[in-house]
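Every protein chain of the complex appears in place save one, which is left out.
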């Protein structure tokens, strides 16, 4: 930390701050410039971070030097994390997760039809929502456990690992019985109790960036899960909120190389939720692969106008097959692979 | 709803859409302009809202005409909601809630000292956090039930209703035993399961606007609580996220008259979290009253540099007393009152 | 400046940076922490600011300690600036500018009618646009010099100083012949050549905050004018862009006390452009006064539905008179005055 003092700070205030820092077991280096005095604070990370420096008299600003996260950082682990997601599908280290499926699970037949089509196109993970976070209490809220059963059944039939959203700490145990990967939605990115709860399981967790979450915020939420003991955290960029209504959100692809520098965790790009417009999804999926993402998440529905949720942003199976073919070529160009599930039946 | 068709939409597509609308029990009025055809959709609100119109072939845009919320709307209830918060303190209809207290409850003595000072200054509700949503898993997370007990004890001593944050549906029952008002924090504004859970209690709920929540989003979250049966919802503006790092958030005071037009629910302004800078809090508190808010929420601490959380944004008791005096004068000018707790001991 | 080095920075890199700083005539203080080395840079402000520190090998981040502006800062001038705007109307030091008038000047009769009404209500400065920055090339672009003549004529008749917008350095000389105060619009806040040009005149300049300008950006734009020799700069908050479509922009009232701490320049609040909705303007005008603004800027039109520009956000004369009455009471409460033009005829 660096403490910047107010121009009019007195030497008594400087002494008081140095004294307080010493009490906390921290070392201070006072440096007097022409217009401002600054105090460098040196010591144990956690002590420095939690010291209430800003509230001390005479302080104008406090500048953090160290990152606020530890376990998520590249400094903690230099090499990329690689996780086994089931059925031989891995993510990280050059292996791309291709997650596809409907927004919500509506019934087993429709789910199976969609799943078969995305599997045939090369997707390696099946998604589907059973508990849906809807902004309106009057919208379809998901099939609950019935939906989870359908997802498990269809995933098993096709030999694909499955992912589904968990919204409530009380659902963790139930969902854990059916899913291979937990998804934390953007609106729950800072639901810290939920993060701690999935942090207590042994399943990989994909955590979506909140609509106004900074990169730091996202990594701090990952840190909650890591600090609870679960090391398998996957990040997901799904767009941030902006002033432009022409797309649902703004897909911030620079977060991909940004996170690669700061953290060892894999990061996936979701162009479906980010844009909300099917005609923009294929090029954003390609751009995500080109940006260096470890996977792409796309919603697919065979009859969008009958979908119970977000049908307007789903790709048709044929559109998905086309963009998968292009992503496969681009992955090759970049020296990456899309692992195919072992023993999967298409 | 109004459906705007693509310039190149065919009459087959128009027919298909009209047919689908008819199947859903909706009436359609087709209007052909020079460059675009639009279809007005008339029918039962909930049916219209949930119709997956955007996914139909030929559709360029869907423009909602009706508000997505019902119970929260001014059309549902024309007169301002007024709630009894306990000890004779009301909010709404010209009565201002003056909520003050520490960010986190640290120990009973400090809480009592702060509470006595804010009560003496005219505050009518005592706040204090026992469960704290912290961005870092390594920060102080609150005293839990011990903190709740201290809050109840000190509130009872002073005859003040108390408010404290609930973060997890599993905490609702516990907190319900100690608090007069539930607070839902900004990060949990779209934690829909939590909203439903407090919606099942009979206590007033103050819900803080999320950092990137639109007015619509906030009212939809209120709608979740209302639709669960709890009619006592208080909104709270605490700043939205922006590009300017000079304040923690941007306090959007126009939401106050904006909400007054759209909804009958009371709305409170929290300048402490919005600005994060004590020197900006008094003028923003006054501006909040001038804007027409139904209350002001301010964090106060007697020794900010020893606070376990957010000490840098707390007002000192003397600063709070000064701004309370100014707010009282301004309330008078605007014909409003600050109800004092019945039988409160100062 | 404080230079934060990368964790893996070598001592050769440290030596190279120190050497380069010495060459530039700057002093450096190297401080080695547990995880990072930081270098404090001390020396002449302008040299420090322009040193390309970030591009040096081994540098992770550069943290500015000093403000980037000088003449605009409170440190340069401790007491509030007070300007004489003509006809005995002053701004600053407790005197409020009440600027009112139509968005665009349409013809002399309408302008006169509006001007008489706002003067009667207590406004002390008349506004009207002759050159209009319109987002569409097909919209009304203003009456040009004819409009300026009307504004001057009506202002003189009523004894009111006038303000009008300048969009182009080539218009400065012409507008200088007619106006008392130059207005720089939000879209031109960083039109640096225009700023320098009005900086070469002897008239007060009101500069509006750009839609995504930080407080620093706004003060830097003021600095351009000040550095060109013109000391009479008035700031104006008119809303920033956000994700919420329910108001045109978000009025950031915390900028008022924020600027008061950083700068000696007066700051005005414009609730008309910020909200774009007449029903929100009165309460935001009151909140602006309560926040400590040095003036309020409101668009008024006697027949909004015939206005050539922005009619939908204009107050009617009667609405303006009502809010002026409330603002006058609030000004009194806060110990402020609204100077009335000397010898003005109503």
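As written, the chain order gives the labels A, B and C, with residue 1 at the start of each chain.
Simple rule for what comes next: a contact is a pair of C-beta atoms (placed from the backbone, for glycine too) under 8 Å apart; a residue touches a chain by one contact, two chains touch by 3 or more.
In this text, all values refer to a predicted model and were calculated from it rather than measured experimentally.
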Of A:82, A:215, A:302 or A:316, the residue touching the omitted chain is A:215
Touching residue (missing chain; options A:236, A:284 or A:298): A:284
Tell me where the left-out chain touches chain B, residue by residue. 2, 4, 7, 29, 31, 33-36, 38, 40, 42-45, 63, 65-66, 75, 241-243, 245
List every residue of chain A that touches the chain not included in the displayed model. 212, 214-216, 240, 242-247, 250-254, 256-258, 261, 271, 274-275, 277, 279-280, 283-284, 286-292, 329-330, 333
Hidden partner sits against chain C at residues 20, 46, 49-50, 52, 54-57, 68-69, 133-140, 167-170, 187-188, 190-194, 196, 210-212, 217, 220-221, 223-224, 227-228, 240-241, 304-307, 311-312, 314
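Methods note: only the chains that are shown with their structure count from here on.
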Copies chain C and chain B - interface residue numbers shared by over half, same or different: same
Measuring centre to centre with CA averages, how many angstrom lie between chain A and chain B? 27
Which whole number of Å gives the spacing of the CA centres of chain B and chain C? 31
Which residues of chain C are in contact with two or more other chains? 242-243, 245
